[in-house]
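A single protein chain has been removed from this complex, and every other one stays in its place.
Let's look at subunit A:
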Amino acid sequence: MAKRKAGGAQSKLKRIWRDRVLYLTLLPTLLYFFVFHVIPIIGMKLAFYDYRIKGDNVFVGFTYFKKLFSTPVFFQILENTLIISAMKIFLFFPMPIIFAIMLNEFKAGPFRKSVQVISYLPHFLSWVVIAGIWFEFLSPSTGILNSVLSNLGFGKVNLLTSKGSIRWVLLASESWRSIGWDSIVYLTAIMGIDPTLYEAAKIDGANRFQIVGNIVLPALAVTMVTVLILNIGFFMNAGLDQVLNFTNAAVNSKIDIIDTYVYRIGLQNSQYSLATAANLFKGVIGTLLIVSTHLFSKKLTGKGAW
């Protein structure tokens, strides 16, 4: 690569000409992103304009942002988004770790394999299907939960229409869907542990709990920190697909999140500018979060989001 130093701009041009086929090959992908991402992103400037069906939109500055922040509903929605995200990130966080550690107690074999095959499956079901399954599961008339409760002498409950329980239903269904799949990354880290460490611990007379505490958990520390930090980057996404399928009139005020709000006021009520303002607000905060958590994680553990 001595040429690069000597040739400068000219050799750069030469190399571009040499690789012209490559640039042409990349063109469809670039075009796709330009048309379907860049153009609509630029279109989000609508947040600063009044939408007109005929003629040019009128520039109104931060009017719609002011309107947004003076809407009481918006703060309820912000609160819902943050609470649901926090529940999903922090309460769910230890579950796949415990799952992976417990799974690791079993040698590779039919039992372990069956648990893996079954527990990874829900990750591949759509939220529509999961909602269908969970509605059946929680059904007051035929569901497992209420069958068990009534056998134990308790009354029937409908967790799907109760304001107090719906967020927990979101957490539970998210855990149901992800506990197995999310444990893979930890299981991989556990399997990377040097076997001689176990042998040494055994010779020293350590029991299983000591081995988990002194060998397995420290080996998982980097993965744990990375997963936690990177998940915090997605704090503004509380799970649109899930909420859309689990919501109903009785509980909507508790699980209405930014994404569902944007969808409702934008596409159903045609308040385009206000919806775009909310969307842009979410997008900017979300981007800042993702970029900063990525950089932070990269610095701390050497692993980033990409």
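Quick note on the criterion: a contact is a pair of C-beta atoms (placed from the backbone, for glycine too) under 8 Å apart; a residue touches a chain by one contact, two chains touch by 3 or more; residues count from 1.
To be clear about the criterion, contacts and distances are computed from a predicted model.
Peer 1: Write down which listed name, "Oligopeptide transport system ATP-binding protein", "Nucleoid-associated protein", "Oxidoreductase" or "ABC transporter permease", is the UniProt protein name of the chain that is not shown.
Peer 2: This omitted chain is identified in its UniProt record as "ABC transporter permease".
Peer 1: In the complete assembly, which of A:63, A:76 or A:139 touches the absent chain?
Peer 2: Here the residue in touch with the unshown chain is A:139.
Peer 1: If I consider the whole complex, including the chain that's not displayed, which of A:103, A:227 or A:255 touches that chain?
Peer 2: Of the listed residues, the one touching the omitted chain is A:103.
Peer 1: From the listed residues A:191, A:221, A:250 or A:300, report the one that touches the chain absent from this view.
Peer 2: Result: among the candidates, A:191 touches the missing chain.
Peer 1: Which of A:115, A:157, A:171 or A:206 touches the chain that is not shown?
Peer 2: A:115
Peer 1: Which positions on subunit A touch the chain that was left off?
Peer 2: Against the missing chain, subunit A presents residues 1, 12, 15-16, 19, 21-23, 25-26, 28-30, 32-33, 35-41, 43-44, 46, 99, 102-103, 105-106, 111, 114-122, 124-129, 131-137, 139, 142-148, 176, 179-180, 184, 187-188, 191-192, 199, 202, 208-209, 240-241, 244-245, 262-263, 266-267, 272, 275-276, 279-280, 283, 286-287, 290-291, 306.
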